[in-house]
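Single-structure report; data block below.
After this line comes chain A, so read on.
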Amino acid sequence: MIALEPYLDLIISVVYVVGIVLFLSLFALFATWLERKVAGHIQDRLGPMETGGWHGWLQPIADAIKLLIKEDIIPAAADKKLFKLAPYLVFIGSLAGFAVLPFAANLIGSDLNIGVYYVIAVTSLVVIGILMAGWASNNKWSMYGAMRSAAQMISYEIPVALSLLIPVMMAGTMSMVEIVDNQAGGFWNWYVFRTMPFSLIAFVIYFWASLAEVNRAPFDLPEAESELVAGYFTEYSGIRWAMFFLAEYGDMFVVSAIAATVFLGGWYAPFPFLDIIPGPIWFIGKTAFLVFVQMWLRWTLPRLRVDQLMYVCWKIFLPFSFANLLLVGLWVVLKG
Partner candidate 1 sequence: MTNFHVMLAVAAILFVLGLLCVMTRRHAISVLMGVELILNSAALNFVIFSHYTVGNLFGQGMAVFIIIIAAAEAAVALAIFLNIYRTLSTSEIDKATQLKG
Partner candidate 2 sequence: MSETKEIHIPLGPSPEKWDLLSKGIDPFGDQMILQMGPQHPATHGVLRLELKTDGEVVTKITPYIGYLHRCFEKVAESVTYPQVIPYTERMDYLAGMNMALSYVLAVEKLREIEVNDRVETLRVLVCELNRIASHCVAIGTFALDIGAWTPLLYLFQVREHILDLLEELSGARMLFNYIRIGGLAHDIPTGWIDKVREFCTYMDPKIPELNGLLSYNKIYIERLAHVGVMSQDVALQYGITGPNLRATGFDYDMRRDAPYSGYEKYDFQPQIGAGEQGTPGDCWDRYIVRVREMEESLKIIRQACDRMPEGDVKETIPKSLRKMPEGEVYVTTEAPRGELGIYLVSDGTDKPYRVKARSGAYCSVAAVPAISLGGLIADLVAIVASIDIVLGEVDR
């Protein structure tokens, strides 16, 4: 009998990685269905109803198959190497965020002691991937989309990071698991409700700024259909387009999951007696709710203009974030 002991870690990691990729794909599939359903019901219609019987639940599978067998078109004048590479880069940037999401106390890819910082850092890959996609497409609309996207993501990274620093300061650690553990024991211990109103402001700023960072409405300028056709992925089709799509929904999940982790108590139930329900369910439930809010906003609000977008970031979010950070710092110093 071979001793399994030395390989156990390895096996667990491999299983986890495979699990995460599967989860991401399944979540993206579910999210496309949910998005259509949410859009449909907000717009007083039903959304997909035919494929697969009950409320068209097979529709995402049909879409996935369609995308997989669709012709992969590469424009003749595109920079082929970069054109092919870009979707994977974006996808990796989005997937890497999943490594530190704590689904439960012991269900986490890697409890890095720089967890929050790591997530902010790997998002950078997405920016480069988008710039690459936009430039390699050799399409002016794609280029516009990429430039807008890069400018937007870099700008909004600052308020996002500053708002995330507030729970980090309160917890005194950047490890996701420890941050969540500090919020145990009921919703009044969640960071969003502690140090009112600073952390609530931080949560709101984080949520809005992260909407901009993952290019969701009302900040979806990079892919603004009516202005830039489809932004940086105008020229993509088939499986490569699906990669961008997966990345987008993955990003939606990641930013919502981080909000759930650092502000909304992660895997803990709002009331201690509800802790009999397993942690991952709470975690995914909270995240799914925030994802739903993102969809809700998308189908309700018009889109901002590019200068208004920058105005909101630099003149509203940023000063508030800084003031917020300072006050919470003071609070932490005075209290402990």
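Selection rule: all candidates are chains of the complex that A comes from, given by their letters.
Assume a contact is a pair of C-beta atoms (placed from the backbone, for glycine too) under 8 Å apart; a residue touches a chain by one contact, two chains touch by 3 or more; residues count from 1.
None of the values given here were measured: they were computed from a predicted structure.
S.K.: Out of 1 or 2, which chain touches chain A when the complex is considered as a whole?
M.R.: Every other option belongs but stays apart; chain A touches 2.
S.K.: Considering only the defined contacts, which chain A positions touch candidate 2 in the complex?
M.R.: That would be residues 39, 42-45, 140, 144, 217-218, 220-221, 224-229, 299-308 of chain A.
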